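A single protein chain has been omitted from the complex, and every remaining protein chain is retained in its original position.
A, B and C are the chain letters, set down in written order, and residue numbers restart from 1 in every chain.
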Amino acid sequence: MSTHDNVLRVGMVGYAFMGAAHSQAWRTVNRVYDLPAQVRMALVCGRDEPKVAEAAARLGWDGHTTDWRRLVESDEIDVVDICTPGDSHCEIALAALAAGKHVLCEKPLANTVEEARQMTAAAARARTAGVRAMCGFNYRRVPAVTLMRRLVADGRLGEIRHVRAVYLQDWIVDPQFPLVWRLQKDRAGSGALGDIGAHIIDLTQYVTGQLITGVSAVTETFVKERPLPAGSSGLAAQADGNGRATGPVTVDDAAVFVARLDGGALATYEATRFATGRKNALRVEINGSKGSVVFDLERLNELEFLDATRPSAEQGFSRILVTEPEHPYLSAWWPPGHIIGYEHSFTHQMRDFVEAVATGVDPTPSFADALQVQLVLDAVTRSAERAAWTEVEPALAELAA
Amino acid sequence: MSTHDNVLRVGMVGYAFMGAAHSQAWRTVNRVYDLPAQVRMALVCGRDEPKVAEAAARLGWDGHTTDWRRLVESDEIDVVDICTPGDSHCEIALAALAAGKHVLCEKPLANTVEEARQMTAAAARARTAGVRAMCGFNYRRVPAVTLMRRLVADGRLGEIRHVRAVYLQDWIVDPQFPLVWRLQKDRAGSGALGDIGAHIIDLTQYVTGQLITGVSAVTETFVKERPLPAGSSGLAAQADGNGRATGPVTVDDAAVFVARLDGGALATYEATRFATGRKNALRVEINGSKGSVVFDLERLNELEFLDATRPSAEQGFSRILVTEPEHPYLSAWWPPGHIIGYEHSFTHQMRDFVEAVATGVDPTPSFADALQVQLVLDAVTRSAERAAWTEVEPALAELAA
Amino acid sequence: MSTHDNVLRVGMVGYAFMGAAHSQAWRTVNRVYDLPAQVRMALVCGRDEPKVAEAAARLGWDGHTTDWRRLVESDEIDVVDICTPGDSHCEIALAALAAGKHVLCEKPLANTVEEARQMTAAAARARTAGVRAMCGFNYRRVPAVTLMRRLVADGRLGEIRHVRAVYLQDWIVDPQFPLVWRLQKDRAGSGALGDIGAHIIDLTQYVTGQLITGVSAVTETFVKERPLPAGSSGLAAQADGNGRATGPVTVDDAAVFVARLDGGALATYEATRFATGRKNALRVEINGSKGSVVFDLERLNELEFLDATRPSAEQGFSRILVTEPEHPYLSAWWPPGHIIGYEHSFTHQMRDFVEAVATGVDPTPSFADALQVQLVLDAVTRSAERAAWTEVEPALAELAA
Partner (left out) sequence: MSTHDNVLRVGMVGYAFMGAAHSQAWRTVNRVYDLPAQVRMALVCGRDEPKVAEAAARLGWDGHTTDWRRLVESDEIDVVDICTPGDSHCEIALAALAAGKHVLCEKPLANTVEEARQMTAAAARARTAGVRAMCGFNYRRVPAVTLMRRLVADGRLGEIRHVRAVYLQDWIVDPQFPLVWRLQKDRAGSGALGDIGAHIIDLTQYVTGQLITGVSAVTETFVKERPLPAGSSGLAAQADGNGRATGPVTVDDAAVFVARLDGGALATYEATRFATGRKNALRVEINGSKGSVVFDLERLNELEFLDATRPSAEQGFSRILVTEPEHPYLSAWWPPGHIIGYEHSFTHQMRDFVEAVATGVDPTPSFADALQVQLVLDAVTRSAERAAWTEVEPALAELAA
């Protein structure tokens, strides 16, 4: 470990939504968990100096910079936490790994398979020097999700037959919602698919222990032109009927696909930003030969579990309130029934990351895991274009973590 | 109307599960609703004389027969109610329509598109003589479903963007469950797809007022060989490890598909008999630009409705208990909050059928409506075989009701 | 048994809401269950000749009368089914028992303890001649309620510590709702207390197998004066601001009380017609040392059961869909997941009543059971008047069934 005196000095690139969530987690993790290293929130980076200075003060970072290369190369930094849009993940991660820094990179790993392959190869090389890399699929650390994984791994569901996963949001239903970066392909890579679809792909593969092998997909952009955001520039603008500048939406609003998993299960997936009334509805149901589980991120402290080996007259989906000390991550928090929130998944992620780095083991999900998600995203995109069943391209064996 | 003295004399073919449900409805409909005709439960038909005699006595039919042709041609019958497996629907319906009898035929309309086309053509011809034909997609008459249709038709959901529909059961998860007729292609036409998938296809098309135009599908048979039922014959039997005779499952256990609707919506569908713990979970969610609805057949007295035109701080899915006198079909039943059950959908169906026949209008869903469902089922099957997006074949215009 | 040729000839007094529900059940019971006797719907009685004639035709009774004494004394009647308001229960029941007729009497058994004592004594006398009497607490025969009872009786809840029971309705929230008979003490005995409070008293005593020993109660009449119903007469009318005739509400709108049960449990009860938005919300939760159960009449096909002997990490309230063949009453109905409704509780009640009468055993709840409920209602009323803890008066031992 390149920590000094059991301190991990973190440098974070990006300070918007994800940056705020990560900051809360870095700040909290040592207050809740006994860990072999102490986190120091050393440096935060952003392009706009006054804003990043304000963010550093508010979020509690010791310093700030507008030059991510300086952050990445600084001797005062042990960990680089990448919270930027997807188009800069690859460049920053490659530089950080080359500089011998441990990397935590937000999901999706990259905007393209090619970038993800480069990053995975770089992580594999860096690993030989004891440098660790992890991708931030934080929902794996929601206790109910970890519990689902445990139930499947313990054989409690038997043979998995069905996965149905949706991630439903509604924040762009209004056609007057502006053309933010998440709606631009060059920045975001894809739309609902990569932003939230990536989460349900990773989560279901993680929970089932199975990989998606092929898909049939349809994608749609319901609103094809949107007003430019105030202060935007560099976009090919048109004018709408009211004379306002508009630009084309270049990503999907929604993506739906059916899939097969390598363990024999059938699956359906849906990622959309047009599910009116659904705010953050990541919902997963998994049916196996011996039982089923149901999870809903809007009620993330709960897991429904049906144990089909119980007597028929007593079977039912049990609403487990996942707040007991026996549950993953929870012995350090509050008494049973005192629920936790969205942000706690990041604290749990930082807990495992810090522990892995400090003890010299590889954190998960690895970049190779995240590359596999990227390959599924790519297969979805190609299937939608080809209007045909499309196999997921294999990751090269030498890249596997 | 071919009724005598405002009496509709019904002859029912088949007396198993569907026959019992229909009997309960025929017996009840005039006790609850004021209708222009009285139903007489005249004759029931089955192949096994002692059993059909017992059924007639128990279910309350005046007479019984083992010869469906005699029933269909009898001068004492005005309505033929077809409750047999799908492989006999076409022959019986054609004969009944030819004999000038009104026909109520269980769903799916037929086992093949070709049969459904013949039946639809026959219904169109018979219609010119005042003979009525209807297909028994009874869930259209669940009050909450009818209310959903009303909300969509009134524009309360705005433009429909998403349909997600599942019909989940689990009665054949056990590989020792025997090879009953519903698992044999020659009798049932298809498996989960035609049995329960047909319901969600019809229901969502009915509620949205849109038709499915194309699909990408995957189907699966998880358990490929099953024990023969006691007393079965005529099946190509093999023997399993315990020396018991087994036979091949020739239908799908599960079918999943993505689809487009002609109004621009994306949809996902899943029909399965392997969703452990789900007994009769027909669940539909529809998202529009102005609102959303959610329905679950296991809680059929409830409808969730989100009205996105309400102030943001008050928006939420409202659990409407669909038991008010203002709700469809309910003014004749119990006071608010006193729930109804599965069987009531049949009573409502008989109510509308009797009224239509007695007043000389066409009941819905027509055979043409049911043919359209059959065409979707066919597209699903072909898509799964071809591993490609498959357009739904159009019904010929001259057959449209 | 006084049946002839295994036929039970039923005469029903009253044909309004309860009469319609009972008729549906009498009509259905032999169609669903194999029973040792066949029900004949022989005679229905009401005060208004044209109306009762219409009701007889619609509900399917062979004959009608306006003279309940004629019905009660008729040689053509074996069973008298009393569906009138509470003020006539006693007189009719006493006459029927005296005439040797089996009696099924709607709840609450009577309007006063004195009447209930008379009826219970009469039932005890009649019993020696093989005449059976039962009170219509139909919710005991909701399958989920019967299942709750079974779980408690099997020791699955351990020692009962808490009962919380509410019965919430809202049909008189509007102060312009008229002064119907249920709001008049001389007709109804009491308001929410006797009408719906009686149900939760009986249900919780039945399920726990424990009796309420004392109560502290508060009752309230929120709207003290209401418009007279159209066509009403004989009420001491006043006139409101709009010149409409009004009269005083002489019963409680709501009653709340805490109680102790003889097995050591603490309990809370609430019966109200002013719970805006609650239509028929009979909800019961019972906590024991080993488990808990929750029931809601608006979702009467479901029972929540928590088994505290399960591993802590898996404990949760299981939503049992009470539609399996192993569940009470359900093997005769539809496949799993196909739900039943409110009216089915009456069919189940008639099933057990017919079987008891036909085989010469006493049906439950007996008049003595119903007297005990009346004694609790009386204690509640006295406690509210005295503003003090009030013991439930014991039923005399010689009356116990």
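The rule is simple: a residue touches a chain if its C-beta (ideal position, glycine included) is under 8 Å from a C-beta of that chain, and two chains touch if they have at least 3 such contacts.
Fair warning: this is a prediction, and the values are worked out from it, not measured in the lab.
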| item | value |
| --- | --- |
| Which displayed chains the hidden chain touches across the whole complex | A, B, C |
| Hidden partner chain, touching residue among A:207, A:223, A:249 or A:281 | A:281 |
| Option from A:50, A:243 or A:335 whose C-beta touches the chain left out | A:335 |
| Sole contact to the chain not displayed, among B:6, B:176, B:318 or B:359 | B:318 |
| Residue of A:343, A:362 or A:393 in touch with the missing chain, whole complex considered | A:343 |
| Missing-partner contacts on subunit A, residue numbers | 17, 21, 23-24, 27-28, 30-31, 58-60, 169, 171, 278-281, 297-301, 321, 323, 334-344 |
| Subunit C, residues in touch with the chain not shown (by the definition above) | 161-162, 164, 166, 168, 170, 173, 216-218, 220, 222, 254, 256-260, 264, 266-268, 270, 272, 274-278, 285, 287-292, 306, 308, 315-317, 387-389 |
| Touching residues (missing chain, whole complex) on subunit B | 147, 303-307, 311-321, 324, 326-327 |
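Just so we're on the same page, only the chains that are shown with their structure count from here on.
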| item | value |
| --- | --- |
| Central chain of the complex, centres being mean CA coordinates | B |
| Longest centre-to-centre distance from subunit B, chain (CA-based) | A |
| Geometric centre distance via CA averages, subunit C-subunit B, whole Å | 37 |
| Gap in Å, rounded to a whole number, between the CA centres of subunit B and subunit A | 42 |
| Distance from the mean Cα position of subunit C to that of subunit A, given in whole angstrom | 55 |
| Numbers and ranges of subunit B residues touching at least 2 other chains | 278 |
